[in-house]
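One structure below.
Yeah, one chain of the complex is gone here, protein chain that is, but the others are all in their spots.
Moving on, here comes chain A:
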Amino acid sequence: MSVGIGTVVKVGIAQMDVVTTPNTIRTSGLGSCVGVVLYDERKKIAGLIHVMLPDSTLGKVVPGNVAKFADTGIEAMIELLLKQGVQKFSLKAKIAGGAQMFKFSSDQSSMRIGPRNVEAVKQALRKSGIRITAEDTGGSSGRTIEFDPETSKLMVRTVNQGVSEI
């Protein structure tokens, strides 16, 4: 019960990890990247992926790092959670990020990577039959997120709007 017992597991860019209560899991400074949390409410276990790119087929080299992409990252995370004894049908998702940090007049595809990441994440989740219970995506602000498997709440912090829970 309560503060200070668990540790905060940090997930870096293009990385992923899994925690169980009383620990929480966090990733900082999401811009166009998307933080994807897959969680099991009853088992109080959650995985977090910090996705950079929508599609692994965009990588021109051998995609060694699966967590970098929405499609391969979500697939790998589901595998990881199944190994921990989670049933696929009990998984739900919360997602945040996918901002456009800079506004340019040019319509270069790399500038619209935020919305494309969000779309790819949703598509991958749909394919796996995982429902999104909350999201805070788009806009033009950076986000830091932290998920607590005990409460299934996702804390989202931005510079201008402060902290909210979804």
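Going forward, a contact is a pair of C-beta atoms (placed from the backbone, for glycine too) under 8 Å apart; a residue touches a chain by one contact, two chains touch by 3 or more; residues count from 1.
Note that contacts and distances are computed from a predicted model.
Only one chain is not pictured, and the protein name UniProt records for it, out of "Pyruvate dehydrogenase E1 component alpha subunit", "CheY-P phosphatase CheC", "Cobalt transport protein CbiM" or "ABC transporter permease", is "CheY-P phosphatase CheC".
Listed residues A:C33, A:L91 or A:A124: the one in touch with the omitted chain is A:C33.
Interface note: of A:G64, A:G85 or A:G129, the residue touching the hidden chain in the full complex is A:G64. In the full complex, chain A makes contact with the omitted chain through residues 12-15, 28-33, 52-53, 58-61, 64-65, 68, 99, 101-106, 108, 110, 113, 140-144, 159-160.
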